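A selection of the complex's chains, in situ.
Letters A, B and C mark the chains in the order given here, with residues in each chain numbered from 1 onward.
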Amino acid sequence: MDQSPAEFPSNWGRWGDADQLGTVNLITAQARARGAAQVRTGLSVSLARETPAAPLFGGPMAALQADTTGVQTIMSFTGAAPMAMAELMLVTTHHPEVTHLDALSHMVVDGQVYPGIALAESSGPAGVVHGAADVFAGGIVTRGVLLDLAPGGKLADGHAVTADDLEAAAERAGVVVESGDALVVRAGWDRVPDHGRALPGMTSGAVRWMHEREISIYAGDIGDASPPVKDDVPGALHRLGLLRLGLVLIDGARAEELAAVCAEQGRHTFLFVAAVPRILGTTGLPVNPLAVF
Amino acid sequence: MDQSPAEFPSNWGRWGDADQLGTVNLITAQARARGAAQVRTGLSVSLARETPAAPLFGGPMAALQADTTGVQTIMSFTGAAPMAMAELMLVTTHHPEVTHLDALSHMVVDGQVYPGIALAESSGPAGVVHGAADVFAGGIVTRGVLLDLAPGGKLADGHAVTADDLEAAAERAGVVVESGDALVVRAGWDRVPDHGRALPGMTSGAVRWMHEREISIYAGDIGDASPPVKDDVPGALHRLGLLRLGLVLIDGARAEELAAVCAEQGRHTFLFVAAVPRILGTTGLPVNPLAVF
Amino acid sequence: MDQSPAEFPSNWGRWGDADQLGTVNLITAQARARGAAQVRTGLSVSLARETPAAPLFGGPMAALQADTTGVQTIMSFTGAAPMAMAELMLVTTHHPEVTHLDALSHMVVDGQVYPGIALAESSGPAGVVHGAADVFAGGIVTRGVLLDLAPGGKLADGHAVTADDLEAAAERAGVVVESGDALVVRAGWDRVPDHGRALPGMTSGAVRWMHEREISIYAGDIGDASPPVKDDVPGALHRLGLLRLGLVLIDGARAEELAAVCAEQGRHTFLFVAAVPRILGTTGLPVNPLAVF
């Protein structure tokens, strides 16, 4: 494992000093066409986890205890009798129970964000001006590859995922990961029912592998381990991947249904389509990536 | 124009008494495959309008006047020095400046929602239990067709769009709209710079045309006229389309870039992909529909 | 106990058809002066319970389980390095864990609010136009009386408080409750540590006693019983007191410290001062009533 972040590869400057796209730059016309070639029936599978919306209200209806969730809603009174129903929705974007895309402005080191931009030139009280999530609003469309780390089951508690684990999963899938591919990782985990248990996650070696394979985006049902992997850079996926490599991350994805469909279809590749809402100036946005077959 | 809503066609019961999908039921395997066949290069175009996020803060930084927006954010303090940036996001889902999908629970008539469900069995203080937006979270994937009502320009103020207008646009595009297609309508309008002017919109005749053509979903840069079309059912797209037909609507779409790309590509058809965030139990959700070529 | 709400007294019309103050009308110059006469040292005691503010944030910091609370906050990033700290605060006004004043627009029966105003003329989507909490923003200042229902202890689970209970407490306190007095009730309960247990509360007979004694405002650490009192009007304090009598209520008060100070001072009367924030058009507002000695 990489214990010295200083020696870890960096993409700062690789696509210019003002780059906002990071590894999404790797999605060339060729990579995209490789994705397009995956589409046959139009069957789609969601890679988002279900996020319950906690209702906000008082009075005798108010709950006194609750699981927390990244989304809260309040149903709006539109008059009596109501002619329409609507709600206000509060989203704590980076909550682990919301499938969301991390923009490159999300992580900070020594007052800088990818690719060496001063924090003050990236984010302020009024929002993000450089490296916001909406730079991806045109759609991230490329070939997707499912790497299932625990086919039919669940990765062991606290497992530190290595490059070899990823490589082995690719071999099982019969896939060669190519430059610009979207990586979808399944470990069989889900934050909600599992809280209290040690969440598996990526080692810095695994992140290095992603760098070498030139993946464009990472979407997994696991990401960084919690508690952190011992004797390794803590939060390697975010602090090495996102911050140094400009690796675009989708946190809190789900791949249970995808794994089932891949098995049915006899292939682990598909068209990966991710379209964040076109809301400007944020460090992240909820997203529902689709695998289209 | 249809002046008597009672005589307007209805889909209540067409797909069962407990249906939640409405016209999305029209997306058969055949319709989806017709969409899949549109994909060649993987080029994607967003159909979402840009939604600025208004910052929420006080002190000397507080603005005293502002355009309103459907999204407000507050950048979160994560400690000093910050290691990450994040925000809370407040979304007023059905605000006209947010491109969003209307669930079938959104509109109410005489205490009922589509397809004849009592309001109390659809929505309550805790959210939506029948007809929520997340029923579409698996992805709406079908062939999309762009009908441009004002190629290269802008529809006249307050224009009442008829079936003939839609038919003429289809002819100009050289397209036959087929059962299960997604309809993308461009009128060259955008709410924000145009406020104060009479927004064009659909007549009940246009909605009847959509019913006859069996479109599965409507996404337009216009929807219902404001003020309402004279001598017609007010809010025909929502009150006849969504409520009686179960026509799934995407409000506040944009088609400027799509029109340009269609012109370049020499075709007005594409794969339409819409994936709402998988947030449960709401009457609507922000969405960024993509046209994939 | 009163089992027939129809025979329960009503103040609808007593202070005019458009009244917004309800029983606060009973605070005459004489009642107020009686309060003023209580002030000697200026010692003040808060009657508000402590409301923790639940932080709203995501990432590794997000909690996955929590007690709910009526107030949530998010600390605002004001730049790096920060020159000021500030937060956004979300208040679900009528949450039982927030000490708050109920405006007379809060309760509805058969489409009407006190004193017989149609709901549509009181509240709409844009807020309250008749009977809002801010009508009390000039300050509610009168004599306060503490009735301790369980001196030194805690009222039995689910106890149904009767007129006799109140009368007995007044006798123990050596006080005659007079027209325009504010009633502060202590039962030794606090919602938070007690959830799951049967909360004591007022019977309709107790509310009738308040009517006969002409109290101007009720502030208690208990209010309506939960579950409701058997064989009585459910929610008598809110549905008979607030709705029919226009009795202004302060929900979720605390009287532990007040009871201690009253014992020390050898008197159960004081100047009662309640000043809601001057926020316009709401059905309720957080408040911190003071007893001034």
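Quick notes
Rule of thumb we're sticking to: contacts are C-beta pairs under 8 Å (C-beta built on N, C-alpha and C of every residue); 3 or more make two chains touch, one makes a residue touch a chain.
As the structure is a computational prediction, the values presented were derived from the model and not from experiment.
Assembly remark, whole complex in this entry with 3 chains visible in place, copy number of the identical chain is 4.
In this section, only the chains that are shown with their structure count from here on.
Taken chain by chain, the contacts link every pair, so each chain touches all the others. Put simply, the C-alpha centre of subunit A and that of subunit B have 26 angstrom between them. Between the CA-based centres of subunit B and subunit C the separation comes to 45 Å, rounded to the whole angstrom. With centres defined as mean CA coordinates, subunit C is found 47 Å away from subunit A. Shown for subunit C are the residues that touch two or more other chains, namely 56-59, 76-78, 80. Subunit B makes touch with subunit C in their complex at residues 56-59, 61, 74-78, 80-82, 84-86, 88. Within the complex, the subunit B residues that touch subunit A are 29, 32-33, 35-36, 39-46, 48-53, 55, 57, 61, 71, 73, 75, 81-94, 98-99, 105-109, 111, 113, 119, 122-128, 134, 137-139, 141-142, 238, 271, 273, 275-284, 286-290, 292.
By the touch rule above, subunit C contacts subunit A in their complex via residues 56-60, 62-68, 70, 76-80, 90, 92-98, 111, 119-120, 123-125, 191-192, 195, 224, 226, 235.
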